[in-house]
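Below: the structure, in structure tokens.
Only a single protein chain was left out; the remaining protein chains are all shown in position.
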Amino acid sequence: MERNFVRDVSHLPTHGHGPSNLTWWGTIGFILIEGFAFVLAGFTYLYLMMQFQHWPPGMPPPELLWGTLMTVLLVLSLAPNVWAKRMAEREDVPRSRIAVLVMLAIGVLTLVIRWFEFTVLNVLWDSNAYGSIIWTILGLHTLHLVTDVGDTAVLAVLILTKHGKDPRRLGDVTDNAMYWNFVVAAWVPIYALLYLLPRAV
Amino acid sequence: MRGFGDSRRPQGAWPPHPGPLPGGEREGPLTLTLSPGGRGTWVAALPLPLLTACSGPQSMLDPAGTQAGHIGTMWWILFATCAAVYGIVMLWLLWALARRHRWVEPRGVLPVEEGRDRGLTFWLSVWVGGTVVILCGLVTASYAVDKSLTHLANREELAVEVEGMQWWWRIRYPDDDPSRSIATANEIHLPAGAPVRLKLKAQDVIHSLWIPNLHGKMDLIPGRENELFLVAEREGTYRGQCAEFCGLQHAHMALTVVVESPEDFNAWKEAQLAPAPEPASDEQKRGKAVFLSSACSMCHGIRGTTASASVAPDLTHLASRPTIAAGTLPYNRGNLAAWIADPQRIKPGNHMPLVGVPPPDLQALVAYLDSLK
Partner (left out) sequence: MSPKDSHPSDELRDGPGLNEDETCRRLERTWGTAPGLWGWLTTVDHKLIGRRYIVTGFVFFLLGGILALLMRLQLAQPEGTLVGPDRYNQIFSMHGTTMMFLFAVPIMEAMAVYLVPLMVGTRNIAFPRLNAFSYWVYLAGGIMLYVAFLLNTGPEAGWFSYVPLSGPEYSPGKRTDFWAQMITFTEVAALAVAVEVIVTVLKMRAPGMSLNRVPLFVWSMLVTSFMVVFAMPSIMLASSFLIMDRLIGTHFFNPAEGGDPLLWQHLFWFFGHPEVYIIFLPALGMVSSIVAAMARRPVFGHLPMVLALIATAFLGFGLWVHHMFATGLPRLGVSYFTAASMMIAIPSGIQIFCWIATLWDGQPQWRTPLLFVVGFVVIFVLGGLTGVMLASVPFDQQVHDTYFVVAHFHYVLIGGAVFPLFGAFYFWFPKITGRMLSERLGRWNFGLFFVGFNVAFFPMHLLGMVGMPRRVYTYPAELGWAGMNLTATIGALMIAAGVALFIVNVLVSLRGGRIAGPNPWGAGTLEWATSSPPPSYNFAHIPVVEGLEPLWDSRGRLPVVHGLRVEEREVLLTTVVDAHPDLREPSPRPTIWPLLSALAITVLFIGSIFTPSAVVWGSIPLAVGLIGWFWPKRSRTPTEPVVES
């Protein structure tokens, strides 16, 4: 075919933040998928609730302490998380490093709290359908915590080494921050379902 | 199912004889009555082979009850509408392909002509409008028919409990007086013209009760109770079958539905209420002893004897039923003997084990069971 050049794209940048970035879209895609899985798990919870006369059936609801602590920690973690995102967008490598380390520490702390949460659910997964769904929802969220902590750990290693100078790593920091926002956003309704709803009905 | 006629009859020979079928080995052979005319008349327009294929003891196109009749009407509304729509689409396609087209050079491209596309857009909106109108009509018709299915539901005269088991049907006619409730298996008797409520439940897996000549199907779901309300109109013998896949022997989970006059129904009911007759001959006596001393009585019950288990079908009036093993075999002594001798060969995977009755005992056992009319 005859060459018919109409435009030069060589001046275009090779990296962008947010929606101009492919990874951002990929992350959004997986957040949609996982978010919808959370929604359906929530529906399952409500569906099963309708099958029971009492909810929880014959046992106290999960104890508030650890779950509430988790909620507080996750909501507060949004502040350093947003800061991390901003530092990365500004391509401020030293501050981004600190931010990633802070987020890693918070992530590890959430896992510790989650461990205690599992111990005060007052029901086992194989006791009845109520136990099955709350263990599953909590497990699903824990899976997200674990993968995000793993992600953040790898990212910390990268950003603390020579790889940190690559602007793509800073893009990874912003995407990781976005994913953490999702993990927090997913938790709040779960907290309401698991801890508050049984006390309200 | 062999119980529905003479298996020597050539295939596809519906409608079968309107009267009693020859060659039945048990007394009072099953009858298959078909009313000429009635709801059958509108089928007359169809080609004969199709018509003859439509009737039968397990056909929704041969309604014998109010509900099946209404659904049959719905089907013909749907059929007529959809056939017309299909015809229109096919004509449009044929015209589009066969008409004289604009000329185009090889590999050339036809320009889109605004005027022609505007015309097509107009017809597209007509098309969409037509679709909407037709669909609204069908939705309304469907809703109306659905409503009509439960008409008279508050005038229930008879309740029958149907429980789906892997792979047979437990049937109960409950009564406020427990001594007057009936337990049987794989057969339902209904008085013609009476509004009946079938209460449906299951213990093991999901089954679905489907008696197409009387009504559509309804699932039997563990942990739930469903019901099917129906009025059987035309006397006759119909066949129902499990319609939800329920495991190995889903194919062999049929039941017989006998719609009879109220008098016949009451006679049947009284007969079922009676305890099992005492064995008359020595052989039958020995057979009863075999039954009570072997593994048979661990699952099957016979009222009037010490066998009271209810895991498997109640056998009190076994010999009055048209089939063995949920429609797998027609009832007769030979089939009964073959079934007891090796149930796993006839219906692999079913829950009746090989009991291993020695041949002389088997003879006696069958003689006894055959006396349980």
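Labels for the chains are A and B, by order of writing; each one numbers its residues from 1.
Please note the rule applied: a residue touches a chain if its C-beta (ideal position, glycine included) is under 8 Å from a C-beta of that chain, and two chains touch if they have at least 3 such contacts.
Everything numeric here is computed off the predicted structure, so don't read it as measured data.
Peer 1: Under the definition given at the start, what are the shown partners of the omitted chain?
Peer 2: Visible chains that the missing one touches: A, B.
Peer 1: On subunit B, what residues meet the omitted chain?
Peer 2: 1-2, 4-5, 7, 9, 11-14, 50, 53-54, 56-61, 68, 70-71, 74-75, 78-79, 82, 85-86, 89-90, 92-93, 95-97, 99, 101-104, 106-113, 116-117, 120-121, 123-124, 127-128, 131-132, 135, 138-139, 141-143, 145-146, 149, 166, 200, 204-206, 208, 210, 212, 215-219, 221-224, 226-227, 239, 241-251, 327, 348-349
Peer 1: Which residue numbers on subunit A touch the omitted chain?
Peer 2: Answer for subunit A: residues 1-16, 19-22, 25-26, 29-30, 32-34, 36-37, 40-41, 44, 47-48, 51-52, 57, 91-94, 125-133, 135-136, 150, 154, 158, 163-170 touch the chain left out.
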